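I am attaching a structure below and will ask some questions about it afterwards.
Complex shown without one protein chain; remaining protein chains in place.
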Amino acid sequence: MKDEMTSMERWKALLNGDPVDRIPVVPFASGFDASVNGYETMGDFFAKPEVQVKCQKRSREMIGYDEPPHLMPPGYWAEQWGSEVELPYRKAMSSPSVTDPVVKTAEDLEELEIPDPKETMQDFHKMVELAIEDDLYPLVTIWGGCISAVAPHMVSIEQFMKWLRTDPGLCEMALDKSAEFTISVAEWFAEDFGTDTWIPWDPLPTDANVLISADNFGELVVPRLKKVHQKVLDLGLPMWFTHWCSDHNKNIEAGHVDKIPHGDPGVIYFGPEVDVERSVELFGDEHIITGNVDPPSVQNKSYEEVLQLCKENIEKGKDSPRGYTLTCGCGVPPRAPPINVYAFVKASRKYGKY
Amino acid sequence: MSDDLFGELTDAVVAGDKDRCRGLAEQALDEGVDPYRALMEGCAEGMNIMSDRYDEGEAYVPDILLSAEALYEAMDVLKPHIDVEDTGVSGKVLLGVVEGDIHDIGKNVLKSIFDAAGFDVIDLGRDVRPEQFQESIEKEKPDILGLSALMTTSMTGMPKIIENLQKAGLRERVKVMVGGAPISEDYAEKIGADGYAPNAPQAKKTAEKLLKQKKKEA
Amino acid sequence: MHNFISFVLYRVLYGVNMGEEDLFGELTDAVVAGDKDRCRGLAEQALDEGVDPYRALMEGCAEGMNIMSDRYDEGEAYVPDILLSAEALYEAMDVLKPHIDVEDTGVSGKVLLGVVEGDIHDIGKNVLKSIFDAAGFDVIDLGRDVRPEQFQESIEKEKPDILGLSALMTTSMTGMPKIIENLQKAGLRERVKVMVGGAPISEDYAEKIGADGYAPNAPRAKEIAEKLLKQKREED
Partner (left out) sequence: MSGEMTSMERWKNLLEGNPIDRVAAGFDILGHTAIVNGYEALGDFYAKPKVSIGSQLKAKEMYGYDQPPIVISPGYGAGEWGSEVELPYRKAMGAPSVTESVVQNKKDLEELEVPDPSNAPYSDEFYRTVELAIEEDSYPLVTVWGGCVSSTAPMIVDMETFMKWMRTDPDLCEMALDKSAEFAIKTAEWLVDEFGADNWIPVDWLPTDANVLIDSDTFGELVVPRLKKVHQKVLDLGLPMWFTHWCSDHTQNIEAGHIDEIPMGDPGAVFFGPEVTMEEIVNRFGDSNIVIGNVDPPSFQNKPQEEVLKLLKDNIERGKDSPKGFIASCGCELPPRTPPVNTYAIVKAAREYGQY
């Protein structure tokens, strides 16, 4: 049961392409981390930099997983634009909600100015600083150029979806503004924190094919996401950790995912909709592959069942050429039983030794 | 003649062309076509096609949203002229996204499909507290309660809503169906729901099945 | 039997007409001794002799509970003793209460007591109840394992000045904030002072959950209740 490497050694070795003693475990547990720290709601976790960093650090130590803190600004990349955000101070909420996006009309969008990160993201800057000071090598949400960073953060989802058919020019404008803002945040962070102390990460839920077609994604999103990813890599950051959240199968088939620069290697993180075997086959030669245990199972099933799901996942991904890490297929449900998250670590120790 | 018009309405809904839909609906009224038939055989058929296309990956959310917009445009024109008794409305459905969750695209798509299917739909919107469901059920006496959730935290509100119904002695009066990304057939069963659907088109079938059951029981 | 004989002897030796003060002193002693037969006898005697029943209760019996309460606080009396004294007190109250004109009592306040849901440890609450009864409060006891809704309903119905919540378990203590929250939602929070107590409860916790008062034990609780009542009267 004794591990040979510490969590941080294992995490860094994975990213550097060095050998690891066993499968690194990155469950994506942030809301869960707030719960096991005794927070009844996720409000303080999202509102207060020190709480967000502290909870993740403590939970990692307790469960023994390898995930560094991954950081999200309190304004959720929405308030910065002038949208209204409700922080999750109600127990039923698990993350901030955009309650009123700033853009309602074409005119609103045309007049929308790109925010100055230094004016709108000081709390986020503070959060990243706290994590880096603590030597935690965090995953930092750098979010732009994709629908997920635009709708509903800037424009309501319904409005944006209709524009996709009626006024794609407006969609492009919104995506461009979002891309520009993101690049300016990355530049600022690279300048202040360097490029070897943090990793950019972006989640793409509303770009999935349950909502939009691969054609739309290819025409509107790919050029902008490519630009954001490339510019950030050009700053000297080694890689992207990108969560292709929900069902992106058609975007994969269309070859769009290949076009997005992730670094060498980057980390490609699919939801349970894409089988690990398939992600290894398609992306394993160039990128680190992540496991994707079905999130509701982690909340609702027994420890033995979760352990079994982890085992199956590990067996499929373990020998991927650039490395593999066991994760939950999206965020760990905040109220998952702690023992089920521990099952990930247990599975790695039991079935994931190299 | 009216068959042609119905076909036109169907096409206009499929194309998501709301202006054409409004024009065709007005034309139907002018020509003395039965407005209920225009709605059901014309517009609703369009939503059926879109629903199937979505199910098969040929249409996407933007398309369905535009079709729904066109559908509602025609409904606006036709509904005031429909005699409620003619409609033989098949059932009353109460819809809502549970507390803590503002992800309502799925629910909105569902609503338009249910509307097109001729259900009497009451939409409580998103981020709906358990008490709001309770009050509306007492007031509206729906046949079906449809609950949607996208988040694992908010999904845990579903059993609470069902429990409340039980406590209030209302559970037998309404069929409960649940859906949304984190929900599975197993989970639906575990929390004592009557039905589950993986997506909006399937939900229509589930709702029809539940209504049939309910009529049998009653 | 022995008690009865000594009581008769006492009356023979000292004559029937003891002074009121003596009778009150006797009642006090009987409560302290936890002697319920003697308490009943003395209470009946008080009625026979035309002594003001309210004074007999307050200056006689209640004084006995005060003494026991102090003794418990100082570690000179224990729960068995207090339970017996309470039993004696209630014996006298049974006799005297029907003869007390409610308006005479100037009852100082109405208190609703209960042990919160999930918790059946009610000894502490029962001791508290007897001390509150002796202090002349109008006490309504909801018992143990009381659901939040039951507290809510009783508050609406009884309109108490004080709500006293007790818990011995860390699991049940977490029901306390829910009860206070319910009061807030129902717009009743301002109408009642809430005090909390029980082994896992601390001053800090009471403050954190928005209670108005905290007491580490039953004797202290009386002082806190009196303080809260005064506050409430000033606010009203």
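We call the chains A, B and C, going by the order they appear; numbering starts again at 1 in every chain.
As a working rule, a residue touches a chain if its C-beta (ideal position, glycine included) is under 8 Å from a C-beta of that chain, and two chains touch if they have at least 3 such contacts.
Keep in mind it's a predicted model, so treat the numbers as computed, not measured.
Counting contacts over the entire complex, the absent chain touches A, C. Across A:V20, A:V36, A:V98 or A:V228, the residue that sits in touch with the chain not pictured is A:V36. Among C:V31, C:M173 or C:A211, the one in contact with the hidden chain is C:M173.
Considering the full assembly, A:I63 is the residue among A:M42, A:I63, A:L164 or A:A347 that touches the omitted chain.
Seen across the whole complex, the unshown chain contacts chain C at 34, 75, 78-81, 83-84, 87, 116-120, 123, 126, 145, 169-175, 199-202, 204-205, 208. The set of chain A residues touching the chain not shown comprises 1-4, 6, 35-38, 55, 58-59, 61-63, 302-303, 336-340, 342, 346.
FYI, only the chains that are shown with their structure count from here on.
Chain contacts here follow an irregular pattern that is not a line, a ring, a star or a complete set. Taking the mean Cα position of each chain as its centre, C sits at the greatest distance from chain A. Taking each chain's centre as the mean of its C-alpha atoms, chain B lies 59 Å from chain C. Shown for chain A are the residues in touch with two or more other chains, of which there are none. Touching of two or more other chains is recorded for no residue of chain B.
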